[in-house]
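Shown here: the complex without one of its protein chains, the others still in place.
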Amino acid sequence: MKFKKILPVILSCFLLSGCWDKVEIDRRNFISTIAVDPGEDIGKEKELKSINPEEPFAERQIKKINVTYGFPDMSMLSSGKSGSAQEKYINTEAYSMEDAASEAMAKSSRNVYLGHTKLLILSSNLLEYKDTVKEIIDYLQRNPSINRMMQVVVSDGKAEDYIKFKPTTENSTQYYISGLMENSKKNSRIMDINLNEFLILLSENGNALLPRITLDKEKNELLLTGAAIIKDYELKGYFTPLELLDIQLLSGKFNMGKKVIYMEGHPVDYIIDGYERKVKVEEESGKLAINIDIKLEGQLGGYYVDKKALEKDELQKLQNTFNKSISEECEKIMETAKGEFEIDPFGIREYIEKFKPSLWNRIEKDWNEKYKNASVKVTVSTKMRRIGAVQ
Amino acid sequence: MKENIKDKIEFEAEKNIAYLKELLEGNSDVIFRTFNVGDWKASIVYIDGMADKLLLDHFVLEPLMLCSKSIENVEEIKNNILAVTDMHEVKKLSEGVNAALSGDTLMFIDELDCAYVIATRFWPARGVGDPSGETVIRGAREGFTETVRFNTALIRRRIRDTRLRIKPKAIGTRSKTDVAIMYIDDIVNKEVLQELEDRVDKINIDAVFDSAYIEQLIEDNKYSPFPQIQSTERPDVVAAALYEGRVALVVDNSPFAIIVPATLPNLFQSPDDYYQRWMHSSVVRVIRMLSILISLAAPAFYVAITSFHTSIIPTKLAYAIAASREGVPFPAFIEAIIMEIFLALLMEAVVRLPRPIGATIGIVGGLVIGQSAVSAGIVSPIMIIIVAITVITTFVTPNYEVTTAFRLVRFLIIIASAIVGLYGIVIGLILLLIHLVRMKSFGIPYLAPAVNTNIKDLKDMYIRAPISELKERPSYMRPGDKIRQK
Partner (left out) sequence: MEVKGIIMRDKEMIGDFGLFATIAVAIVGVGIFSSPREVIDKVGSDAWLVTLIGGIVVFLLLYLIYMVMKKNDFEDLTNILQNNFGKYLGGVFAIIFAIYSIFIVSLGMREFVEVIRQYLLRQTPTEFILMVTILTGTYLVRGEIGDLVKFNEISFWIMFIPAFAVFILTVINADFTNLLPVLNNKPSDYFRASRYILFCFGGIEIAYLILPYVKNKKNSIGVLRKSIIFVTIFYIIVMILILGMFSKAQSKILLWPTISMIKSLDIPGTFIERWEGVVMAFWILFYFTTFVNTYFFSGEIVKNVFKLKDIKLSSLLLMPIIYVIALYPDNIAELYNLQFKTTPVLLTAIFVFALLPILILLVSRGKGRGKSKDEI
C-alpha cells in the first residue's frame, strides 16, 4: 500500500520537469528539399589534413559545402487551406552536413525538421570531390531520422538554382521532380532511385547511377536528362536518356518504354510493355563470356498510312530489324560501360556471386580486369503482339 | 441500533394489538381492525397504501365475519374460512411485523400462539416498459420494474425448468429490502454461488436503495474503474446468464438486476449479438473491439503525432495539420484536455436536463460551441474531428459503466502521451492490460476467455459462430452441466 502512495509523488516530479521531446507541429519547419553544392573552401583539403585532432576549437569557419534547404512557407497557409504553398529556402555554408543543419536552425524561426524531406539534389560540381562526398554519404547513412525513401538526383551545375526554380505546373521543385519521376514508370528513359537503394549500391562498391536534371534557363524548363555515373564516389560521366533505356533493359529494371527504327525513311515506333531478361556468364579460356538474353513484347505505335502491318511477312521483318538494332545498341552500351567507365550497372557481378559461387571465388580478386576484358553478346527477340486499332 | 421487537405472540389478540400500537405509534398509515370470528376475537394489522384492501375486504373479512357462526375450532379458520391462496403462519412476532411492513396483513386470533400472515401486497407500480438503456433491434422490449416478484416472474417465464432456484434474502438492517438470488441448480458454478452468499451475508448496512449498493458492497476490487458485476434491465439477458452458470440478484425497488460473475467480454456483449445472424454479429463484434482501441487512444495518438513523432503521417497531412494549427494558442495536449473536460461536462448536463431541453442543448453545445471555438481560433478543427470520433466509438460499447471507466483511462493515456509520446501510449495501454489481467470477478479471471484460452470458447468471443455451432456452455465459467446443444 505504501508503494502505491509513493508512486504518484515520484511520477509527478518527472511530470513537473517537463516533456522533453515535445515540439508543436506548427513550430516545425518541414524541409522538403536539400541541395548540396561545393563551398568556397572545398579545395583546401590539404589544410584540413594538417589540423591536429586534439586541438581545441576545431570548429572553424571552413566553408566546405553550401547547403540549401527548401521548405513550403507555412505562415502563408491558414486554417482551412492545405497542401500547397510557396517554397522558400535557407542557404547555409558549413564544413559538414550536420553543421549545415545547425546553421539552418540558427537562421530559421522554426524547428528545422528533416523527417519529411523528399528530395536530395547533389551538384555535379560537388561530385568531383571524393572525400567530401564520402563524408556526406556517411551522414546520410548514420542519421536515423532521415527519410530513406527520399529521391536523389544529380544536378547540372549549382544545385541551389534548382531549388529557386519555379516550375509552371507545380508549386515547388520537389513536387515537380517527384512528379517527373513518377512518370518513369511509364517511360524508362528516366530512372528513379531513392536514398535507400543509392546507399546500398554505394556500400557495395562505390558505384551508382543517379538521375540527372538540367535547367534550361532560356526556356525556363527543368528536365530529367539521363543519368550520372558515379564510380568510386566520383562523377565519371553521363548517360543520355536513350542510353539509359538500354541500360535499364540490360539490368533488369525496365518498365515500359519505346524504341524506334527507320524503315524507308519513316520512323516505326515500338511500344514495349512486356519484358524478360536472362543472364548467363561462362568462363572460356580465361576470359569471361557474358550472354544476355532479352525477350520483349509490345505493340506497334506508329508506322505510315500507306503501309499495312498485317501483311504476311511485314511484322516479321519489323521484328527482325528491331532485334538487330536493339542488340547492337545494347552491346555498344555494355562495352562503353565496362571499358570506358568500368562500372557494372547490369548486375553481372551479383549474378556470378549468387548463381556461380565457385566461379566467383576464383575470379573475385581479378574481377575488375576480367570484367573489362569480357566478351559480350546480347540476343534480343521482340514480339509485336498488337498493332493498334487499324491494320 | 438494533430494532427491538419482541418475539412472543400472546394468546389474546388484543394484547398483541396493544403492543403493536405502541411499537408503531405515530404512523397514520398503520391500520388496526378488531372483529369477532364466531366466539373468538381477531384483529388485523396492515399498512394503508401497501396492502390490497379489496382482497382483505372480500376474501378475508367477509368470509370471517359472515361464515363464522358455524366454527367450532380455531384451526378451522385457516382451513375452511380464509379464502386466500397465499397465507402462512408465523411463530415469531418480529417476522409478522416485518411482513406487515412489507405490505402483507398480519392477523391475530385468540387462543392461537401463532399469527397468520396473509399476502396482500399491492402498491402503485410502474408497468413493464422498454428498458431504458439496452434497446435492441430485434428481441423483447420488456424491462424490469421495481417489484421483485414481477421481475422474477419475467425471468421464470424464460426458464421453466424445475432446477431454477429463487432464494430469498432480506438485506439492509433497516430497509430489509427483498432480494432474490436466482440460479439454475445443476448448471451453476457452486463455488461462485457459495462465495456470493458469503459476501451477501457479510453486508451490514442499514439501507439498500438500489442493486447498485449491493453491487458495490460485494465486488472484488473497488479501486478499479472497471465494473466487475454486470447490471441489466432486461430479463432475457438475466436468463441467458443463468443458462451460462452465473448467478443473478434481483433487488426490490430496483429495475436493475445484477449478475455475478462478470468478465469484460460479458460487458461488451449486447443481446442483439444473438438475435441477429452470425455474419452480421461477427462483424459488429470486430468493430466493437476496434472502436475500444480507437476510443482509448485517439486523442492521445493525435497529441503524440503532432507533438512528438511528426514523421509518421504522410507529408500532405502533416502540412494540413500544421496549417490548421497556425494561430491556435494552446499546445495540442492542452487542447485535448480541454475537449475532454468539455465533453464530460456536456454529457453530465444533458442527463440532468428535462427531456425537451436536453436534446437541444446537445446540439447547441456540440455544434454551435464547437464551430465557434474553431472560428475563433481557440481549437483546431482536427481536434473537433478527433473528439467526435472518440465520442462515437465510446458509445459503441453497450455498457455505460464501462464507458465511464474508459473515459478515465483515456484521460490518463492522454497525459502519458503528452510526456513521452508514443511510448507513453504504449506503456499506458500495457498498464491497463496488466490491471485487467490481474482482476478477478468472484474467482473467474476478468479477461476470460481471452486468457486461459480454450479454443472452444473463442467461437463466441471475437466473432459469433452460428448458433448451431455453440454446442457447449462457456468453459471459463466452469459450469456444472456443460452441454447446451446436441
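Lettered A and B in written order, each chain numbered from 1.
Basically, a residue touches a chain if its C-beta (ideal position, glycine included) is under 8 Å from a C-beta of that chain, and two chains touch if they have at least 3 such contacts.
These numbers were taken from a predicted model, which means no experiment stands behind them.
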Report summary line: Visible partners of the omitted chain are A, B
**Report entry** Among A:D131, A:E204 or A:E221, residue touching the chain not depicted
**Finding:** A:E204
Report summary line: Contacting the left-out chain: of B:A125, B:I205, B:I334 or B:V437, that is B:V437
**Report entry** Among B:D161, B:D198, B:E348 or B:E469, residue touching the chain not depicted
**Finding:** B:D198
Query - Contact with the hidden chain (one of B:F308, B:F333 or B:F406) - result: B:F308
**Report entry** Where the missing chain touches chain B, by residue
**Finding:** 191, 194-195, 198, 308-309, 311-315, 317, 420-423, 425-427, 430-431, 433-435, 437-438, 440, 442-443, 445, 447, 450-455
Report summary line: Residue positions on chain A contacting the omitted chain are 3, 7, 10, 14, 20-21, 141, 144-145, 147-149, 196, 199-200, 203-204, 350, 353-355, 357, 360-361
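Here, only the chains that are shown with their structure count from here on.
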Report summary line: Touching chain B in the complex, chain A uses residues 14-15, 19, 21-26, 28, 30, 32, 72, 74-75, 77-83, 85, 113, 115-116, 118, 145, 147
**Report entry** Residue ranges of chain B in contact with chain A within the complex
**Finding:** 306-308, 310-311, 315-316, 318-328, 331-333, 374, 377, 380-381, 415, 418-421
